[in-house]
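Worksheet for the structure shown next.
A single protein chain has been removed from this complex, and every other one stays in its place.
Letters are used for the chains, namely A, B, C and D, taken in the order the chains are written, and counting of residues starts over at 1 for each.
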């Protein structure tokens, strides 16, 4: 017996791609929004904060529907992106990545924001007196110091990217080879009487990949801590 | 027209209860595990770390099934808890809280852990020289300093508790008045032709509650920061 | 008394209409737990407190019966349904389904929305019907498989997919889709919704409920929604 | 050049209300703990936005709340040596030192790195991170970081407090050079009278958020009334020119015609130096003393005698070298019959003029 069917291997490869891009999408936007939430005060700050948490508060299916409406080929944003950049999300793996990214977004923002709030403003002030503008202070002081938090956010985003189901299937459906990530394949197996063994195999692979990413992140973050802690 | 049916009000009340207990369940366990992961080294640390992230990596349905197997009346843990403590989770609101709690657990742990890692060990050392044992150091120095992180974790847990769908419906089914939380009610509304308006109303209520919790947490955490920052 | 009914989510609408009438008439309390048939079946396997199970899928009911979980003699086929091809664009002309139908070029770049073709009953039936006319292989790469029929319906309703295959009942309930064809009954296995009482269930409420499903009132509601009576 | 500053800012339980205008050079802020020194320095750096006030160096306006003018900190080009270090923990010592020069304008001429590293003894530490440094090492890096930023103004908040005497002696001349050659304004906070005497062009004495005295080092340290400093700090600061470098290691100064002998100084013959003579290091004699190991004797007449509550008296003596302060006991003053206008001799040991008290 083959361990996994070729279709299932496709799902594994796709999940990796989706989780990777979801994380990559979250990263810059998430860090920026986290910075804005942590350090700026402006009207609408609280609204932005709620917006960020929305994918967590809403059932994933709702998030999926909203994405479908906004980013479907008929949707305003979707049509615009398609026309201007040739970017299609509907029923494409890119859409799966988008859905995972959106679902992972709150974690990315929270982890980063917590780290930003833990940075001693006195160090940022010191950098400012030495001539660094706000952007430079961020790039040379804040950013290096919040790397552990960003890394934690990435791990959460990647893990979520490996596990996201509800929003993905609602937004881009389950198309083998295109949008059928591991969670969708697992779901399919579970919907079928007797599919438990296949579901288990897929789950084990998924956990294995995520465990690898986790171990890597732990290692990197310990190294960073050791460097700052004095060596 | 009534804004919501009595059954839907039940769902709102139930969601609040579920989110509250899910958060409360996450809180002590999450803080403890976060501390262990941040400060101890022991064989199996990495395994524990993976275990904590599992609900994120696995599709919610899988988590729901695993809970069903473990905590169902037939399941080993479930039977044990029922016999010894009279605690039933299967198909009860307590199970919905458990499912939400488990799904929210990774966020609680991560947020807390990030905060713990940001605490200057020099302060903990200072407390130790003044006679505080490890537990006292934690209670009097570490804990007060990580409150913002714990609060962030609670907010994430509460939001997730308001939004959890997949694991809940898989574990405790969708029983009005007992396990039908807002997300399940929304899902049901979406399954019903013409149910969109009802789904929207429920979603608005859910977001409103979560927004309230968010605003409260922001206020509390700003106050804490202001107190430490000098006033 | 009280009766807890686990029912496939595609029955949400009709069962919610029956609920208050049944309660008024009999004085029993009805609790409806609506979710996907597979989820419900697994929960029943794990000891869920269901009295009655209405499945959208014969396989799962077979499974429960095999495991001795249903009360013997209570199983019967409650409802039947038909499969239709729907389109988003109201101006879409009707098509006739047959081996010559060029579904692929009808779709163009678009997708054909169906339930999971190996798991969700509507998807399984749809795939069988397309196979029957030898259309499946041509169209398979263009199928978007939704988590359930409702999701397939909303793909078409929202315009994300131009065509879809759903139950007639779903298509009728949704204003934003147009039925462009009906699959002949012989092109796929019969679409049946079996019902049974659980082995653990007892009490008058359960029998009353099973009986109530056969009343003219209930049958009218089913018919109104587009369900057919299974001729068994 | 002048630095003018006027500030009002209230914390809970503390109000700063300071106003001063000082000429170019190094201005020492002097006062007890909690008197508002760091608060003023923070306003100069732009880290504290005072409720009211304005600060200006020549025509370079730092801020003016009345005109809503506010130069953000990173545009002020300031070398701030913080009271608590504030090194960047993620950067090595070398990266910390270089941090400011990245942002300095192209045409700035920062100090040569090697020179600063050498003076501060950081050569061995360049690849380390702050967590692996001792307290004094951190402070030295903080000094280096500020100096290497090619600043237009230096703010130094107790920069030498964690340094040992030998290192202090190496760093002090550097601040003198900045003051005299580079001519950037320096605001300097210290508790040490020796540093005040040696470095200060102007001293601003603070108490409880208010300026209680201002003047040259000589005026403030020589004024027995202005002693937020404690009696130990009182003393005269006189100017002298270098007359001869003697082969036995002594340098002879000419202070208004009177010779003064000091351990060899580095400055060239003919150059002017400032010498601090602490009041408590002066012994008075009514007869010209002989057979004493002290080489320096200044003769003059008593200008004034002030007695405090304690057993001491502060005698000021006008000599050819300038006014000298002597702190003696009332008992001695009585015994010797000292009175205003009486002739008197001040005995000063040459070696009592410690290195930190002689400025170039």
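Annotations for the structure displayed:
We take it that a contact is a pair of C-beta atoms (placed from the backbone, for glycine too) under 8 Å apart; a residue touches a chain by one contact, two chains touch by 3 or more.
Small disclaimer: the values here were computed from a predicted structure and weren't measured.
Counted over the whole complex, the shown chains touched by the missing one are B, D.
Summary of contacts with the chain left out: across B:13, B:77 or B:123, the touching residue is B:123. Touching residues on chain B toward the chain that is not drawn are 122-123, 125-134, 136-137, 140-141, 144-145, 227-231. Chain D meets the missing chain through residues 11-13, 31-34, 37-38, 83-84, 124, 128, 132, 134-137, 140, 157-158, 161-167, 169, 191, 193, 229-230, 232-233, 246, 248-250, 261, 263-264, 280-281, 283-287, 289-295, 310-312, 326-333, 336, 338, 347, 349-352, 354-355.
Heads up, the rule we're going with is that only the chains that are shown with their structure count from here on.
Common neighbours of chain A and chain D, by the contact definition above: there are none. Of all chains present, the one whose mean CA position sits nearest the global mean of protein CA atoms is A.
Centre-to-centre spacing of chain C and chain D amounts to 90 Å, using the average Cα coordinate of each chain.
Put simply, the C-alpha centre of chain B and that of chain C have 35 angstrom between them.
Touching of two or more other chains is recorded for residues 42, 154 of chain C. Among the residues of chain B, those in touch with two or more other chains are 61, 65, 190.
According to the touch criterion at the top of this document, the contacting chain pairs are A-B, A-C, A-D, B-C.
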